Structure formats: C-alpha cells, structure tokens
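For reference, the structure discussed in these notes is given below.
A protein chain is absent from this complex, but the other protein chains hold their places.
Up next is subunit A:
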Amino acid sequence: MSERLHRVGRCLRRVVFQAVPTILGMVILNFLFLQLVPGDAADVLAGESGSATAETMAQLRGRFGLDQSVAGQLLAYLDNLAHFSLGYSPRYNAPVLDLILARLPGTLILMFGALGTAFIVGLIIGAIMSAWAGKWADRVLSVVALLLYSTPGFWIGLMAIVLFSVHLGWLPAGSDATIGAHLHGLDFLFDRLRHLILPTIALASFFVAIYARLTRAAMLEVNRQDFVRTAMAKGLHPWRVQISHILRNALIPITTVAGIHLGNLLGGAVVVETVFGWPGMGRLALEAVMARDFHVLLGVLLLASFVVIIANALIDLLHAWLDPRIEVR
C-alpha cells in the first residue's frame, strides 16, 4: 500500500515539474497573441460611453497600465502572477481572481457533470451495441449515435428548452438556480440539479455519441481475445464476462480519449453557457473578448490550463489503477 502511495507521490511531483514551465510559456504566448487583437479596454469603454475625449482615454489607459510598452505590460503581468494576483479588470472594476473564482464552480459542475453523464451513458449504450453487434438494437443505437454526433449542442439545447421548459414546463430554461428562492438543504440541491439537467444534455450529447462508438469498438476488439474464452470456460454468466473482463479492458482506451476531451469541453461550454444563461467561465471569457478585457481573458486561459493539467494527471493515475502494466513513473 505504501508502495502505491509512494508511486502516486512521484507522479504528482513529475506533474508539478512539468506544469510550471508549460504554464509560464502559455501565459507569455497568450499575452503576446492578445496584443495582435485591434483595440483595447479603453477603446471599448470609450465607445460605450459615446462621449470620451482623447484626455479621458489617455487617463483610462494610464490607470490600467495600457500606455506602457508591450514588454512593460508583460513584466507587470508576470509580476502580478508572482504575487498570486491575476490583475484587475477595468470593465468589472474588480480583481480578476474574484471574478473567476465566482464563475469557476459553475463551469466545473457543468463540465464534470456533462463529461460524467456522457461517459456513463456512452458506456452503457456502447456495451449494449457491442453485446448485440449487428442486431437491430445495435443498428438503432448506431443511428441515434450518428444523430447525436452530427447535431450541434446548442441546437439540442434550444430544442430541449422548447420541449421541456416551454411546452411541458418540467424544467427551468436558464440560469443555475431559482432566483430569489432562498432554498436550503435538500431543496437547494434539487433546485441546482433541476437547472443542471438541460445544459448537461446539450453539452453531453456529442460526447455520448463518441463514447458509445468508442466503447462498442473497444469491447468488440477485446471480445476476440483469448482470456474472454477462458472466462466463458469458467462458467461465468455472459454479462459478467462482458462487465468484469471485457469492459474492464476496454476502459483503458476510452478513458484516454475522455482525458483529451476535458480541454474540448471547456470550449463547448462557452456556447452552452450562452444558450442557458449559465454563469460560468465560458461566458466570462466571451464577454472579456468583446470588452477587450485581456486580464480577465488571460486569467480564464490560465485557469483552464490548470484544469487540463490536473485532469490529465488524474487520468494518468486512473490509468495506472486500471491497467497494472502501466507503471506510474
């Protein structure tokens, strides 16, 4: 057991060593790319107020450090980071870290909710498809998977709102909680869950299709292996063979892909958050782009890279647990 903990510790140390230069490079690159975007926060604020003079704009730029050279701005930003500050947002007139931390839980709940749902539903559909490969159940589910694969998430979201919120009135159409309800305990939890259902469906549908196809292929591949015949020769029930021998081996390629998807999901979340008015980081990032609020955008990108790095480390650990042949180095 202590050997196992030791291995986990080594793995985490390696992750940290690799993460620091990766994140630093990402911050600098992102910063330089954003300099290529025309306009800055002062332009947007001035444009919105409609009555800015050259003096007020220069004053704004001076206040937010936008009048300095690119190198100067970068150094100032890195200096902020070194002091665990993500800078200040001219638009929201608040520290970026506070803005992001307010939105982070919403995005994480949506992301992991959607990925978890997609993973479980995809696994079940894929297992059914492989167990009846070539039969009608497989064909019907293949068509369903193809439809889910080719339909954009925002459209599924809009249609789900039309059906479940407008016509049936079962589920709320937007936001992450009933406004002004002041619920507590279980009521609060159920209220949150009810708000989570439709955005999760919209975000997960595409990934359900991917995991279903992947599970089907992986399980059919494992099905041909000799140890499956051994398991049958032991007198195990076919479903037991499917789950504890075939699926267990098929999980390895599926979790690999799921790990890669965590990054994609953050991008997909922007659209779904917009459709459902979900207060998450995706929408914050979009608003930051429109307002040229680059400190907020850089902060979001930095947080996103943290999430991806942590998720990849978790997938590495999961792999080492799933497949004893993989050594955690």
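Here is the rule we use: contacts are C-beta pairs under 8 Å (C-beta built on N, C-alpha and C of every residue); 3 or more make two chains touch, one makes a residue touch a chain; residues count from 1.
Here is the rule we go by: contacts and distances are computed from a predicted model.
**Student:** When one chain of this assembly is omitted, its UniProt record names it as which of these: "Dipeptide ABC transporter ATP-binding protein DppD", "GltJ protein", "ATP synthase subunit a" or "Formate dehydrogenase subunit gamma"?
**Tutor:** Spelling it out: the chain absent from the display is recorded in UniProt as "Dipeptide ABC transporter ATP-binding protein DppD".
**Student:** Consider the whole complex, including the chain that is not shown, and state which of A:Phe33, A:Trp170 or A:Phe227 touches that chain.
**Tutor:** A:Phe227
**Student:** For a quick check of understanding: of A:His83, A:His167 or A:Arg325, which residue touches the chain that isn't displayed?
**Tutor:** A:Arg325
**Student:** Touching the hidden chain in the full complex, which residues of subunit A are there? Just list them.
**Tutor:** 225-227, 229-237, 244-245, 248-249, 252, 322-325
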